[in-house]
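Quick one: the structure is below, questions incoming.
Just one protein chain is left out here, and the rest sit where they should.
The letters A and B name the chains in turn, as written, and every chain counts its residues from 1.
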Amino acid sequence: MADAASRPEGSRGLFWTTLVIVYAAIMLFPIFWMASMMVKPNDAMFARPTQWLFVPTLDHFSYVIEQGFHWSLLTSFVLCTVSTALVVIIGTPAAYAFARFEMKGKDDLFLFILGSRMAPPVCLVIPFYLIYARVGLLDSFLGLTLAYMTFNLSFYVWVLRSFCRDLPVELEEAAALEGWSKVQIFRRVVFPLLRNGIVATSVLCFIFAWNEFLFAFMLGGKAVTTLPVSIPKLITSQGVRWGEMAVVGMTALIPVLAVVFVLQRHIVRGLTLGAVKG
Amino acid sequence: MRKIWCFAAALAATTALTVPMVVSSAQPVLAQDAGFYAKAGAPYKGTTIRVLDEITPLQETLSKIVPDFEKETGIKVEWELLNHFEVINKGQADMLSGRGHYDAIMLHGAQLGPMLSAGVIMPLDKFVADPKLSDPGLNAADFIQAPYKTTAFSDGKQYGFINWNYNHVYWARADLLNNPEEKAAFKAKYGYELAPAKTIEQMRDIAEFFTRKKGSTLAGQPLTSDFYGIVLEGIKGGSTFSNLWVNFIENYGGDLLDKDGKPTFDSPQTVAALKMWRELWTFAPPGIAEYSLVDVPTVMGNGIAAQSLAWSDFVLGIDKPGVSPYAGKFVYAPIPAKAGNEAHRHADAEPSVTVISAASKNPEPTFLFLQWLADKKQQDKLIEIGQGGVPIRESSWAAPAITGSTNPTLFAAMKSSLDVATARPKMEKYPEMFDAMSGIAQQVGLGKMTPEQGAKEGQAILVKLCGGKSCTL
Partner (left out) sequence: MASASETMTAAGPQGAGMRERAWYPYLLIAPSMITLVVVSLAPFIYAIYLSFHEAKFGRVRDFVGFDNYMTLLTDERFWNSIGVATTFVFIAVPIEFMLGLIGALVLNQNVRGRSILIPLLFMPTMMAPIVVGLLWKIMLAGSWGFFSYNVLERFNILGETSIFASPDLALYALIFVDIWQWTPFMMLAFFAGLQALPLGPYRAAAVDGANPVQMFFHITLPMMTPLLAVIGLLRFIDAFKVFDTIYILTNGGPGISTETPSILANKMTFEFWNIGEASALAVLVWIAFFAFCSIFYQVAKKRLNAF
């Protein structure tokens, strides 16, 4: 604080900081409220008048574990990691190619990629279901991994292309003159420069996949149940199990929050989506 | 302690003795052939069948019994429970796509129309006729007949037994209805005794009487927030419309379809029922248009409304110590009739049946399982473990868990509803019809549309959907 006060803009900084904190407090209140429901006993949940103080309980956690929700967490985690990794492996060279090379019909190809993201998922899910039912991909890991590529691969290629375009071509040329192979150039020159972009874009892809509901619901099943799909199981005839729902909802948030927290430097740089010329 | 135990044992013994006697009047007593399922299941030993059902307290109880089937027959059952909406989505998707992942799927009565017209349900007649598969001791005459006959059969073919007799009951706060001060005030205002409503008009009076603002008193206590006279389902979809249709319009003498299956929604009776519907909404919590069949019992359990019409199986989950602070303070009664039309009572019910998918690769063992579920032995166990439940057999009314229940009015109300319960007419376009009609129920309830307009518009929609023909199969 002493350091801040010594500079002329120090008090200003305090003002802006307070402003952001107040804004965050208001915006995040609903989330805080939901988080408090994780340990709220059922009879205090929607008590009238609202109960602010209560004796915390761990009942909701034990129910969630009893019902095996941690398996859904694991499923979600593996599924989203694999699907995102595949997107990065397949998508990075494509994004690079779109940015670097002249190709015939490049614009058309690129619009095709954009177009893949446009159809409302509700409308694609039935064709998917009917095709999957025929080839036996329903309720399978592979099936969902593939389905997630519909929206993630196109997004990834689209965004990463902008990053690739900003890479200084001179470096690659210099490396080529040194006699490096293409693979070497890609690994040692292109990839390090692209890291922020890849991290930011793939984190977004991961979040999209992590939160996806409709595909996971219709194409998944007993064997592959992701975390969002497990939530409606808490709508029971004893009413909605709000406490448990809060537990699952907040649990779903934690891994993503952790990833964003750890990788935020890359993400903040990468969220420019390569569209700002720095 | 011992005395009570002896008494209970004696009671159980007498019931056990009287039940077969009651049944025997219908059909000669057959010794329960314990070995039938073991023998019939032998050729299918080791097969796995997959069955999809929905989660209610009833199925949760049944889950404890299902493993017995495997012990008895060696047929493995993968028993999957999903919530109401998921079962409809996934079950129908599975059947309609011909995937056949599930051998058997629970269908609500209303789903039968579209599924039958799509030809995706396997008729059971050839299995029923097969002495190797058909249990001679099943005693179908013991099933509660009206829901069974109207649900399991269509066009002379049998498609299932009967699995769940979901039904609506009238649900009220006994502590309020029995409060002396409230009783006196009610009598002074309306001129008759405050008691569970027998007619729709009484239900309206009670709703009006108990709708109170924050700060006024309720049963001697000051209210810290608004209190409401009634809560009904009002969401778009769900069973909002069937509640309006059966509990109100039919009790008023109107209907959705006439005898030939043609729309007859614009009758004066419908208009009168819609007027009552609108009026009741003014005594309901402001959120009524968002309330689903899950929310209504929750609202009752939270104690912010005096009465409701609700699904009785959901009551079983709410009226329990530890779930609702008002557990034990509720009273149940038959669905109120229209004053003057008591002889033609109607009560909303959704008898539901687990059917075999036409794409099933294991219809025989699946048939055995379904038959086994409907068998008296399993049904008795289900009622016993669930300390009640919703009977599908007449003889279950005499089960000790029901006769000795701490909640006798609930079972009396249930029985009264099931006495008149029938399945929905088998309509191919039921989803479109219900979607549109529940929109009208909402608009009329909210006062955005007059009852007359509602009746007229509803009729127009039905005529358009059915294309001038009969709406039923």
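Convention: a residue touches a chain if its C-beta (ideal position, glycine included) is under 8 Å from a C-beta of that chain, and two chains touch if they have at least 3 such contacts.
Just so it is clear, the model here is predicted, and its values are computed rather than measured.
Asker: Can you list the shown chains that the absent chain is in touch with?
Answerer: For the complete complex, the undisplayed chain touches A, B.
Asker: Looking at B:Ala42, B:Ala118 or B:Ala141, which residue reaches the missing chain?
Answerer: Answer from the full complex: B:Ala118 touches the omitted chain.
Asker: If I consider the whole complex, including the chain that's not displayed, which of B:Glu201, B:Asp226, B:Asp419 or B:Glu452 touches that chain?
Answerer: Answering carefully, the residue with contact to the hidden chain is B:Asp226.
Asker: Considering the whole complex, which of A:Ala85, A:Leu193 or A:Ile207 touches the chain not shown?
Answerer: Residue touching the absent chain, from the options given: A:Ile207.
Asker: Can you say which of A:Leu58, A:Leu74 or A:Ile90 touches the chain missing from this structure?
Answerer: The missing chain is touched by A:Ile90.
Asker: Would you write out the residues of chain A that touch the absent chain, in ascending order?
Answerer: These residues touch the chain not displayed: 4, 9-10, 12-14, 16-17, 19-21, 23-24, 27-28, 30-31, 33-34, 37, 46, 48, 50, 90-91, 93-94, 96-98, 100-106, 108-109, 111-128, 130-131, 146-147, 149-150, 153-154, 157, 161-162, 169-170, 172-174, 176-177, 182, 207, 210-211, 213-214, 227-228, 231, 242, 245, 249, 252-253, 256-257, 260-261, 264, 267-273, 275-278.
Asker: What does the interface between chain B and the hidden chain look like in terms of residue numbers?
Answerer: 88-89, 92-93, 96-98, 114, 117-118, 120, 225-226, 234-237, 282, 285-291, 299, 302, 304, 429, 431-432, 435, 439, 442-443, 446, 448
By definition in this document, only the chains that are shown with their structure count from here on.
Asker: Once you find the CA centre of chain A and the CA centre of chain B, what distance in Å lies between them?
Answerer: It comes to 42 Å between the two C-alpha centres.
Asker: Using the touch definition up top, name the residues of chain A that touch chain B in the complex.
Answerer: Answer in residue numbers: 42-43, 46, 48-49, 129-130, 133, 138-139, 217-218, 221-222, 232-233, 235-240.
Asker: Which of the residues in chain B end up touching chain A in this complex?
Answerer: 55-57, 78, 80, 82-86, 89-90, 93, 97-99, 101, 224-225, 294-295, 297-298, 301-302, 304, 313-314, 316-318, 322-323, 325
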